[in-house]
Every structure is written in C-alpha cells, then in structure tokens.
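I have a structure I would like to understand better, so I am pasting it below and will then ask my questions one at a time.
For this view, one protein chain was removed and the others were kept in their places.
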Amino acid sequence: MNDILLRLEGVSRHFGGLKAVDDVSFSLARGEILGLIGPNGAGKTTCFNLISGVYAPTKGDIVLEGISTAGFPPYRMAAMGVGRTFQVVKPFSTLSVLNNVQVALGLTRYGSVLSSLGPWDTKASRNEALEILEEVGIAHLAGTPSGQLPLGNQRRLELARALALKPKLLLLDETFSGLRHEEAAMLSKLVLGVRAGGISVLLIEHNMKVAMGLSDRLVVLDHGRLLAEGKPEAIRSDPRVVEAYLGKGASSHAS
Amino acid sequence: MQLFFEQLLNGVAMGAIYSLITLGLALVYGVMRILHVAHAAVYTAGAYVGLYVFSITGSLLPAVPAAMAACALLGTAIERLVYTPLLKYPPFVPLIGSIAVFLGLEEIFRLVGGPYILSFPAEFPFPGITVRGVVISPAIISIYAVSAAVLLLLWFIVTKTELGLAMRATSQDREIAGAMGINSSYTISMTFVLGSAVAAVAGILVGIYFNQVYPTMGAVPAYKCLALIVVGGLGSLPGAVLASLLLGVGETLLIGYANIPLPRDSLAFIAMIAVLLWRPQGLLGNR
Partner (left out) sequence: MNDYSITILTFIAIQAIVACGLNVIVGYAGQISLGHAAFFGIGAYSSALLTTKAGLTFWTALPLVILLTGAIGLVLGMPSLRLREDFLAVTTIGINFIVESVFLYVPFFGGALGLGGIPSITLLGTRLRGPNFLYLCLAFLAVVLFLSRRFTRSWGGLACFALREEETAASSMGVSPIRFKLLAFVIGTAMAGLGGALYAHLMRFISATDFGFTLSVSMMSMVVLGGIGTLWGPVLGALILGVLPEVFRPLIDYRMLLNAAILLLMIRFQPAGLLGEGSLLRRLFRPGRDSAHE
C-alpha cells in the first residue's frame, strides 16, 4: 500500500515561449503538510493549477493515488478528492456564506443530471454546512452575503468550501497572505486540525514564518524549476534558497 | 472574365467599406471589451449629417469633416453616458445598453430625417479608369482611395503614435497600462473619436455609392460587423480588415456572381460559425 498520495513526475507547463513550470518532480505523502515556496514568479500557483486541473501539463504526469490525472478538468479533480482555495478569493458573491458551503456539499450530486434534480436546501445540508462553518469559525456569519465579508473571513470561507468537498488533498493557495498575526495563528491551528483529521495539505505561502512553522517538508521552486526540497531547518540554511530569495530582492508581499 | 474581375473589384470595394465600420468595432472592443452594436447607428448618423451638410453647401468638402466631427461627438457621448458607467456589471449589461441605444437612434433618424430613402446625389471626386477592358467606375476608385487613405492613417496612428501605443497597452491590460501612467479614460474616449470618425466616412461612402440614406441602413452592418470582428479575432485590427475584405469578396462572388442560393446577409454568420469551429480564436486572434 502506497504512502504517497500525490506525485508530480517531470511536469512542465509552457505558455508559448515561457516555461512557467519546467521539469518539476516531487511527491506528497499521505498525512503530510508540504509547503511550496519560492520567490515571485517561481511557478507555484501554476503548479497548483496543474494539480487541480485548471491547466494540463505540457509534459510529464501528475499521479494521484496511483491514477494519472494529467489533463483532468477541475471538476473531475474535485471528484477525485482534491480541494483548493484561491489566492484571489472567489466567493459566490450573491449567495450567503452558508449557501457557498452548500454548493461544495453537492459534489456527489453534480456527477449526473439525474442526481442533480434533488432539493439542495434541506435541513441536513444546512446543518452539515453549519458544522463546517463552526470548524472554521464563521458560523455566526452564515446568513451574510459572501461578497460582503472582510478578507480574513473570506479566506476562512474558501477553506470551509474546500473542506466541504471532503477532500483527500487540500491545496491552500496563499491562504495566509494579508492576514493579521492573530488571524494567521488561528488559521494555522485550523490547518493542523485538518491534517489531524486525515487530510493531506499542500500549501503555497509567502509568509516564511507560517510556511516553516506549518510544513513537515518544503519544496522550493525558482523560475519554474525545482531548486531544493527537504525539512524546514535544512531549507532555511540552504545557500541556494537564500540566494534565490535575497538575490531577487523578493518582497514578502503576496502578488 | 471581364465580368468576374469587375465583380471582384466590387467585392473588394464592399470589403473596404465593411472594414471601415468593423475597425471601429474592433478598436472599441480592444479597449473596452464591449460589443459596440450602436456603432452602426454612428455610421448611419455619418450618412445623414454628410447628406445634410452637402445639401446645404453643395459640396462634399465641408460635409465629410462635419460628419466626422458629429460622429466623434456621438460616439464619445455613448461611451461616456452608457458604456463607462456600466463597466462594473457583467458584459451583457453594456451590450443591452448598446442595443437599446442603437434602436433608439434608428428611431430618431426616422423621426427627424423621415422614413423615406433619401438620395445622396454627390459626385465621387475621382475619375474612373478602364484597364484592359475592365471598367472601374469612379465610385470604386473613390472607395479604394478613401479607404486606403483612412486605413493608412489609422495604421499610422495605432502603430507610430503615443496614442496608438496607449490604445494597444490599454487593450492588453488596462490596469497595468494605468499603472504605467496611461490615462485610460482619455485613451478610451479617443478610441471612440477615431472609430466613430471612420464610421462617418463609411456612411458617406455608402450613401453616395448606393445613392440611399435611410434610417435602418445600419441594421445589417450592426450585426454583420459583429460576426466580422469575431471572424477576424476579437480585438485584432488586421483581422477585422482581413475578415471584412474576405466577406466583401465572398458575398459578391458567391452570391452575386456564382448565384449560390444562400441569403446574402447570413453568409457572415455562417462564415463566423465555420471559422469558430476551425479556429476558436478567429483568423488572426490570439487568446
């Protein structure tokens, strides 16, 4: 039985002449929290988009639980157990916070037209959604139109929606960027709780403190290529990594 | 054979006129991502204003600039009053606004200018020529000359001037263009000025060529030229010109000459669907 949940094998993604991701390989073990870091433009979000199905790899393969998923569209990846948040939050603005989570709860229903004919706003689905909102701490905002939330709560909503998919793999795209210290700390605890619940996590983070603190291991990208990988202590002192960041004058602001 | 060449030249002339209208659409789409259906009403306004000034002064010399100025004003007014305030909404909102403006203007032309077909008895300022037995009328020569001049001028503005650079930058990415100091509001208004002035010229050319000015003369170009910018590749200026020329020739040869039993006005849409199936980004588009 395989301990490896996700594996990227020689994955490249080209946009015309630009090699956003160039021959990247790494793997994520079940139950692991893997941090994907690197200076701006390193290809981290492109990697996420490749894994979650927004892009298909130009070369190489992406293997999830032994199944090759290269080229699968996002809705198929969701069905396969991949949940993600977006760096630029994408709430269903005119729907309430609760409704947003309920959309994700419909994952098993969206597979066929027939099964999508049943009613969605049932007591059961509302309760289930409320529970998830409780977990992330915004249950008191259930009725608020999601477009009106401040950033911190929008981030939590993104997380709640991803969790509602009951994923095996959770992709967190700069979920901590722009958050205040206390908010980031609370969200960190949440992520650890998620992992304790059996979900593997792959996160992109610019906030070094968070990335080093949360991740079991780190993968460093630079200019689309794999620069280094290993435990946080090793990466922290790796001269190539330091040069990649400092040498580029990389800011710690999320782009 | 002679007839074929004459028809071919007619087709190119039609294509040239289409391109004058379609370019305005492509320019607007480029900087605003709006399908400017009302552009055809600006084109019609050009014909009416041109005819009016011509009928008072008896000469085309004041008529053309007057029409261009009037249309530039009209186009910019539409942009300021309807499109720009609606940018924050999903795209079909300004599109419906555009359609409403178009229908309203058609009605105004009818109420002010009368529902009848007016004649535009101006003479084309260029002489006709005959080349190896093929007669090329003054009309065709004039259309070629005027279109070529206008296209050249536009090409120069778009590729060699700062305004043109601003237009191209804004059409690529408005935010970044703004961050680089480009005043997008000015750029957009100037785009409308240019596109509308060119449409005015097209309106006058058509008015004289067919000797007809009437309120609904924009109805067919309104939607046909939409199909043309899609075929050319939304936002691509050379694409708009290419698609227009191809359609002009296609319509004249296939339907006028070869008598293929397709309704002339739906050829544009059929071509559009065919092109989209083969090349979803249009002939010269790149997204």
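Letters are used for the chains, namely A and B, taken in the order the chains are written, and counting of residues starts over at 1 for each.
The rule is short, and it goes like this: contacts are C-beta pairs under 8 Å (C-beta built on N, C-alpha and C of every residue); 3 or more make two chains touch, one makes a residue touch a chain.
Keep in mind the model is a prediction, meaning the values are calculated, not measured.
Looking at B:155, B:210 or B:269, the residue that reaches the missing chain in the full complex is B:269. From the options A:165, A:228 or A:244, the residue with contact to the chain not on display is A:165.
From the options A:14, A:30, A:109 or A:209, the residue with contact to the unseen chain in the full assembly is A:109.
Even with one chain removed from view, chain B keeps its contact list with that chain: residues 29, 33, 35, 81-82, 85-86, 89-93, 95-97, 99-101, 103-104, 107-108, 111, 223, 226-227, 230, 234, 261-263, 265-266, 269-270, 272-273, 276-277, 280.
Seen across the whole complex, the unshown chain contacts chain A at 52-54, 73-75, 77-79, 83-84, 86, 90-96, 99, 102-104, 106-111, 113, 115-121, 143, 145, 161, 165.
The working rule: only the chains that are shown with their structure count from here on.
Chain geometry summary: the mean Cα position of chain A and that of chain B are 47 Å apart.
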